[in-house]
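What follows is a set of notes on a single structure, which appears directly below.
In this view, the complex is presented without one of its protein chains, the others remaining in place.
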Amino acid sequence: MLLLIPLLPFAGFVVNAFLGRRLPKSVSGGIACLVMIGAFLVSVVSAWPLLGHGGHPIEQVVFDWLSSGALRVPFALRLDQLSSLMILVVTGIGSLIHIYSVGYMHEETDSEYARYFSYLNLFASFMLVLVLGASFPVMFVGWEGVGLCSYLLIGFYYAKQSAADAGKKAFVVNRIGDFGFILGMLLIFVTFETLDFQGVAAAAALRAPETLGMGVMTIATLLLFVGATGKSAQLPLHVWLPDAMEGPTPVSALIHAATMVTAGVYMIGRNAVLFSHAPMTLEIVAGIGVATALMAGTIGLVQNDIKRVLAYSTVSQLGYMFLAMGVGAYAAGIFHLYTHAFFKALLFLGSGAVIHALAGEQDLRNMGGLKKYLPVTYWTFLIGALAIAGVPFLSGFFSKDEILFKTFVGTEHSHGSKLLWVIGAMTSLLTAIYMFRLVFLTFHGERRAAAVSSHDAHGGHGHGAPHDAPPSMAIPLVVLAIGSVVAGFVGVPHALGGHNLIEGFLEPSFEVHRTAEAAGAPTAEAVSEARAVPLTGQGEAGEATHAAPADVATERMLMAVSTGIAVAGIGVAMFFWLRRPAAAAALERQFSGVHRLLQNKYYLDEIYNAVIVQPIKQLSTGALWKSMDVGLIDGTVNGVGAGVQGFSTSLRRLQTGSVRTYAASLFLGAALILGWYLWS
Amino acid sequence: MVPLSHYLLLSGLLFSIGTAGVFLRRNLITVLLSIEIMLNAVNLTFVAVGRAQGTVDGQIITFFVMTVAAAEAAVGLAIVIALFRHRETLSPDAFTSLKW
Partner (left out) sequence: MDTFAFYVFAAIAVIASLLVVGQRNPMYSVMLLITSFGALAGLYVLLDAPFTAVTQIIIYAGAIMVLFLFVVMLLNVPREEPLPRAIAGMIGPSGMRIGAVLSLLLGVEMLWAISHLTLGGQSDLLPNDFRPEYAEPVSSVANIGRALFTEHAFAFEVTSVLILVAMVGAVVLARKEH
């Protein structure tokens, strides 16, 4: 049953890949959407028992995969609370994006259309394998697979040089991360002799946390984190995500906002027990997360391409998720992953609608005043922007606040850090500012079209006024907007009288099963019971410091602060880009150096190019290519040939054609042989 | 009686002369003649040693050598005639088609 979930999209891939060229668009698109919706339904059915209390994880072994000596890895899928949430997100939002794509990609040719959907289905299939995998290798299959699909989809318009380059960049940077992942996986196998997630967690739980520094678990988790950095676009391997915007917008929405880039966060959540035993790694994770969040926020402030702003926003929000994981608030991180999937996908799809309406225009400076032409798009986009800014009671508010709260007070796995909270709060401010800059520049003000006539990638509508999204695109927007509003209600914290259902729901996934921790294993029921009463933190050993009254007050105070930050951010954006655009331009001129630094993304790409890419190219060209390949290897091969040739040339002079010479050589030989016999 | 060694020396000498003739002469027929000299030298050796050992084997071999020499001379001369018809010359140096 579990196997159906990744298998359905895979079947869609097979059909569209092999037959797509000959199918009309309605059929290929229809098949793709149907398999996704089917996968969603199966996911709901499979996850249903887990949603109540007393559900047990399901495991399904598909076939015996690796078996060599001590290594036994069956291809097994496992559904527990964490993965059930993930599959619902992937299949649910995935289905919506497939439906959206039906409208968005409509101008492509039949074969291109089918190719697009085949890749998209393949991606979904791999992502589901990643999330459902019960062991590292199975997850890695999905990990690599989504990386491949990312490459295929970023470079979808392969005839365009920049798209092809972006695809390559994504794949190569991902690979660097994957290298770390593989090393981590190997180290784990050597240390724990198992690669099964449950097995590793159980073995790790038997050890003491490595508080004193670099133990085996610290190194392994750091290596795994390198992989997460690559896949989830954190510093320093974030450079591929902005370029990945070359792909079609639904791709950016699905892969680079809602699902693939969250794989790193998911991986840490999956291995929560292991990471909890490596405090140093957690600190590094939190540090890098928050640094990335801040950095990306600053860059997003000055970008002029609508998708780039959203891309940097994604990097920044991913930083938040890693911050959460780094302070041990695993549930909070996953919660933010879940809410972020809604509003980020919404924002990307909305931007897609804008681009579609403007026949390919993506520069903010050429937009404006679209509010009256694209009402549905505008209102849904606005909801998404409000959610991401952290306006109270929308989904983003709850999840981001949970993260910031946990950062401030700490968890059972970490002390929490006021400094990190400050940086996180600053980033919140930046988020609100750049998001609303985007909203105001795109939808408000006057229309600043560069040239109203249609040109560019979208095949040209030639319409006078931009038109709003067609139903296939509008419906997903509306659904996602609704989601952005209500999704957060599963995580209403105790401070506001809620039960924080999602934290309780996910808690078992972050612990080891069937292991009697001190004083009775906390089951899902017992924990949520404890949560319902905001009491002092007694109860299970080492559990629940979060329910203390002092904490409740702190939480409420922090919530008020974040709300203030969000409002302030919106206000700043309103000032600069709604009321007085001239002020923005003046500020830009005054701090032109800083502005240029930010616009060029801190010149990181250039630095990488100079420090890493060019030397490798030089090495490859000069040393490896010219000296070794051409010189040594070709030289040897050619040399052998030339040598044989030279030898033959001198040897063939023996063929003088003269009988007497031959006779002479005969006698010479006879004389030599005779001499040999005589002298020995 | 002359000791065996004298006969052997003589045949060696004749053989060398024949060898020299094969190289040095520029007439195919003379080359063939030199080859005959060599064969005869060998015959002499066989007979002499056979006499020294007291067996007829030496003479038997000589018999066969002579037969083969006859066959070889016949075929060789036939070839010489064919070559002469082709090129009008009997110098071995004229036939160099197999030169590289």
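A and B label the chains in the order they appear, each numbered from 1.
Heads up, the rule we're going with is that contacts are C-beta pairs under 8 Å (C-beta built on N, C-alpha and C of every residue); 3 or more make two chains touch, one makes a residue touch a chain.
For clarity, every value in this text was computed on a predicted model and none was experimentally measured.
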One chain isn't shown here. Among A:Val61, A:Val552 or A:Ala664, which residue touches it? A:Ala664
For chain A, enumerate the residues touching the unshown chain of the complex. 653, 656, 658, 660-661, 664, 667-668, 670-671, 674-675, 678
In the complete complex, which positions of chain B touch the hidden chain? 1-10, 12-21, 23-27, 29-30, 32-34, 36-37, 40, 43-44, 47-60, 62-64, 66-75, 77-82, 84-85, 89-91, 93-94, 96
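As a working rule, only the chains that are shown with their structure count from here on.
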How many angstrom between the C-alpha centroids of chain B and chain A? 94
In the complex, the residues of chain A that touch chain B are 652-653, 655-660, 663-664, 667
Which residues of chain B touch chain A once you look at their complex with the stated criterion? 19, 22-23, 31, 92-93, 95-100
